[in-house]
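All protein chains but one are shown at their positions in the complex.
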Amino acid sequence: MPYVPNTERDREEMLAAIGASSIDELFADVPADLRADERIDIPGPLAELELVRHMRKLAAMNRTGEGVVSFLGGGVYDCVTPAAVGHVTGMPQFFTAYTPYQAEASQGTLQSIYEFQSLVARLTGLPAANASMYDGASAAAEACLMAAGIKRKKKILVSATTNPALRAVTKTYLGSSEIEIVELPTDGGATDLEALREGLPGAAAVVVQHPNFFGLLEPVDEIGRLVGESEALLIASVDPVSLAVLKSPAEYGAEIAVGEGQCLGSPVAFGGPLLGFMATTERHLRRLPGRIIGGADDCDGRRGYVMTLQTREQHIRREKATSNICTNEGLVALGATVYLSLLGKDGLRELAMQLGSKARYAADALAGVPGVSLRFARPFFREFVVELPADASWVKCELSKIGIWPGLKCSCYYDGMDNCLLVTVSERHTRDDIDSLASGLEAILSTGGQS
Amino acid sequence: MSEGLKYSETHEWLKIEGEEATLGLTDYAQGELGDIVFVELPAVGQVLAPGDVLTTIESVKSVSELYAPVAGEVTDVNTALDADPAILNKNAEGEGWILKMKIAPDADVSGLMTAEQYEAHTKG
Partner (left out) sequence: MVRHFARLAEKNHHVDRAIYPLGSCTMKYNPRVNEDVAALEGLAGVHPEVEGEYAQGAIAMMYHLGRFLAEISGMDAVSLQPPAGASGELVGMLMVRAYHADRGDQRKTVIVPDSAHGTNPASVALAGYCTMEVASGPDGRIDVDELRREVDGDTAAVMITNPNTLGVFETRIQEIIDVVHEAGALAYLDGANLNASLGIARSGDAGFDIMHFNLHKTFSAPHGGGGPGSGPVGVKAHLTKYLPYPLASRDEAKAEGYEYFMDYDRPKSIGKVHAVYGNFLVMAKAYAYILTLGPEGLRRVAENAVLNANYLQALLEPHYELPYKGYCQHEFVLSATRQKEEHGVRALDIAKRLLDYGVHAPTIYFPLIVKEALMIEPTETESRESLDRFAEAMIAIARESEETPELVTGAPTSTPVGRMDEACAARELDVCSWDGDREE
């Protein structure tokens, strides 16, 4: 069913109006030797019922967090989303529209993005936010390019405690430029300040993540002070929920804040779509990549919204644009806007407090298991690293047999952490869930296995 | 168009007084650009070779660059354009001047056009 409404009779009459004898004639410009004679070898067509059955079958081949107790995180978080979020993003007025090229017929999309920008601005303390990037990783990469352009310098310092995906994507984006990425080593799970101090001369920017990949709070005041004394600019990658209880990036001197907004009401969805956000100071507004919505008046003085500063963008500036981004994550940004609006300032704070206290409770419970300890001594948010007396892969495998996914193996991303797991709590977890992780772990470790 | 000014093919005007020159965007070019919303001014002291990008001028949906028509050094910029870029639309060849420069002693100004020549250029 190709979703074509015209009937055979329509087609004949339309061809007559065109003056063509057949549809084939309309393709006369396609050279004969290029015409696909053979049928494309793909399955289908499937009737709707067959399709749904097929998709359900595929879905059944996956295991979701339902029926297991999952402590997976590491950048993509399983959040509890109010039902209204999906119902708003499911309105055809939003999801079947496109980029608001005609402002007068797109005020709904425009105002919602303006509200998104305002929410990002309030969370980060930086007044100039854009309409979204693909994900937190590409937002960080774009921030590096932006900083190199502002400072006209060719060195960027990136802390090794940032999300590995952020570093991988940044490396790809900067790979063909002359910009050199210098990775700052870790010290006790946080950015090594001595290495930072040494790396600063000649650097355009420093990228830190707070809380970092291990869930730890970085010494951001000290980092902000050091970077502030240099010519470099501070880029902070932040967890938006944490900002309800932590200092805003602006408060510790970051000039660009980026982050991953999936945790604001979007499903984990095998990692996509995600939601990158990005904000900066008024001074650097014209350097921002991507779309920006601005308030304006119409010809009769009525308040409305338009896409503004479009001259930065690829459709006008072409090869000199601040970025090549066109399509962004609009609908996901709308979802985040609805989510934040529903939670409100107090709700977000309550959520952040809960994530903080559940992580603390879980860490204490796990550290109470004989042989298990916290790998790092710093305070943390949402997630933390435990060191086991056995190989993490084995522990993970054994726990999954009893329906518990204890977290991420740090060895996938860091050397010397074979026995470490990154454990992430969610607002979904009950005390029983966390207790079952601790007791399950204790039971498995006591059976001996590897050590 | 004003008498006494010199014009370049890339739509800059110059008012040359001794070794000093005032430079701006031509009235014709501002009309083509439409509502000007931003002018990125160069730094005072910037040394220019002919053809260097002097400044970028943005209207709502287009961007235009101004080039140095002759060699020299920027001595002053019109900071009023920061606050109100619309001056360029109102009076491009007067109040909307963009910068003043000291022309290099060996600069070649022979390639510049008179008002009449420029008018013919824009119609051609």
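A and B are the chain letters, set down in written order, and residue numbers restart from 1 in every chain.
Operating definition for what follows: a contact is a pair of C-beta atoms (placed from the backbone, for glycine too) under 8 Å apart; a residue touches a chain by one contact, two chains touch by 3 or more.
Just so you know, these numbers come straight off a predicted model, no measurement behind them.
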Legend entry - Contact partner of the left-out chain, one of A:43, A:370 or A:416: A:43
Legend entry - Of A:172, A:357 or A:430, the residue in touch with the unshown chain: A:172
Legend entry - Interface with the undisplayed chain - residues on chain B: 34-35, 37-38, 58-61, 84-86
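We take it that only the chains that are shown with their structure count from here on.
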Legend entry - Approximate Å spacing (C-alpha centroids) for the pair chain A, chain B: 45
Inset, instruction - Report the residues of chain B in contact with chain A in the complex, numbered from low to high. - result: 38, 58-63
Legend entry - Residues of chain A defined as touching chain B within the complex: 286, 310-311, 316-317, 320
